[in-house]
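Every protein chain except one is present and positioned as in the full complex.
Up next is subunit A:
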Amino acid sequence: MTSQDNMSEEHLPEAAHGHGGGPVVSKDGYFADPGLPPHEHRRTDIDEKAARRAERQVAMWFLLSMLATVGFIASYVIFKPGPTHHVFIWPIGNVSPLNFALGVTLGISLFAIGAGAVHWARTLMSDEEHIAERHPIEATPEVREQVFADFRQGSKESGFGRRKLIRNTMIGAMAMVPLSAVVLFRDLGPLPEKKLDTTGWKAGMLLKNMNTGEPIQASDVQVGSLTFAMPADLSEDDEDFQERIAKDALMLVRLQPGDIKDKKSADWGYHGVLAFSKICTHVGCPISLYEQQTHHVLCPCHQSTFDLSDGARVIFGPAGHALPQLQIGVDNTGNLEALNGFTVPVGPGFWERSE
C-alpha cells in the first residue's frame, strides 16, 4: 500500500469505516447536545511571530488613518469649492476635486480605524467562547405577590378607589387639560371655507403667455403646440405668485374644430383654441407632456392621461375626473380672454368638492 492510498483512506468519511457507537441520544429521543466544542487556537494565539505581525498590521491601519486625516486637512486648504472647479476621474467622470479629495481622505481615515480595530479583535483578542446564564424575564411568584400587595396597600392609602368624587373629578381634569393644547393649534392655518373652489380667473381677464409675459393672440396658438398661460394680473414678483400659479396655470391647445368630440368643450373654446387647467386632478402635478397626434396629455408624475379632444376626460391612470376647462373668447384686439372663471375647482379632489 502506498502512502497515496493511505491519504485517500484518510479522506474517506467516518461512516465508511463503520464509526462505532453512533450518535448520542437525548432523553426525548432526538440527538443529544454534545456541548460547546473545545476552543481552537488561532495562529496568533500560539505563534508569537504571527501575533507580532498582526500587531504591526493593526498599527499600519491606525497609521494610515492618521495620514488620511493629514490629507483631509491639506485637501481642505488646497482645493477650491464651487461649481466651476472639476476634474476628470476615471471611471466616475467629472467631479469636484474638493468633494472628491475630502470624501476619499475622510473615508480612509475612518475606515482605517475600523479596519484596525476589527483586525485587532479578530487576531489578538481572545476568541474563546464564554457561556452566560439567562434568567427568566418574569419575576418569581413571591416578588409578584409582593408587588401586588404593595400596590394594593398604596391604592388603599390613597383612597383612590373609595373616594369616587376625587377620582372622577381628577379624571375629568386630566381629560380636559389637553384640550388647551388642541385649541392652541387652531391658528396653524385658516379654515378651508371656499378657498379651494375658486381661482384667480374672472370674466374678462386676459390670458398671458407664461414665457413671454405678453397677451396671446388667438392666431398665435398653432395646431400641435402646447402653450402655457397665466392670468394677466399675475406677475412673478407678486407676493402670492406661488399660491396663485398653483391653481391658475393653464395650457392652451388648438384642435381642428372637427376633431373636438365634446360639444360643450368646443363651445367653450375659440375657433378650436381650448384652455384647460394645467394642474392634474389626481394629486396636483403640473401636466406637461402633450401627444400631438392624439391630443392626449400625460401627467409626468403618475401618468394620468387626459384626452383634450374629448373634454379632457381621463383615459388612463389614477386621476378621478377630467381637467377643468376655462371658457375663453377674444377681446376687441384679438387677445384671448376668459369669458368666465373656472366653474369647478381645479386640482386634486377633496371632500367638499361638488361637481
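Throughout what follows, a contact is a pair of C-beta atoms (placed from the backbone, for glycine too) under 8 Å apart; a residue touches a chain by one contact, two chains touch by 3 or more; residues count from 1.
In this section, contacts and distances are computed from a predicted model.
*Asks:* Missing chain's UniProt protein name, "ABC transporter ATP-binding protein", "D-amino-acid oxidase", "Cytochrome bc1 complex cytochrome b subunit" or "Six-cysteine peptide SCIFF"?
*Replies:* The chain we cannot see is recorded in UniProt as "Cytochrome bc1 complex cytochrome b subunit".
*Asks:* Considering the entire assembly, which residues of subunit A contact the chain that has been omitted?
*Replies:* Counting over the whole complex, subunit A touches the hidden chain at residues 11-16, 18-19, 22-26, 29-37, 76, 81-84, 89, 92, 95-96, 98-104, 106-118, 120-122, 125-134, 136-137, 185, 188-192, 195-196, 210, 228, 230, 236, 242-243, 245-247, 249, 278-279, 282-286, 288-289, 300-304, 314, 316-321, 347-355.
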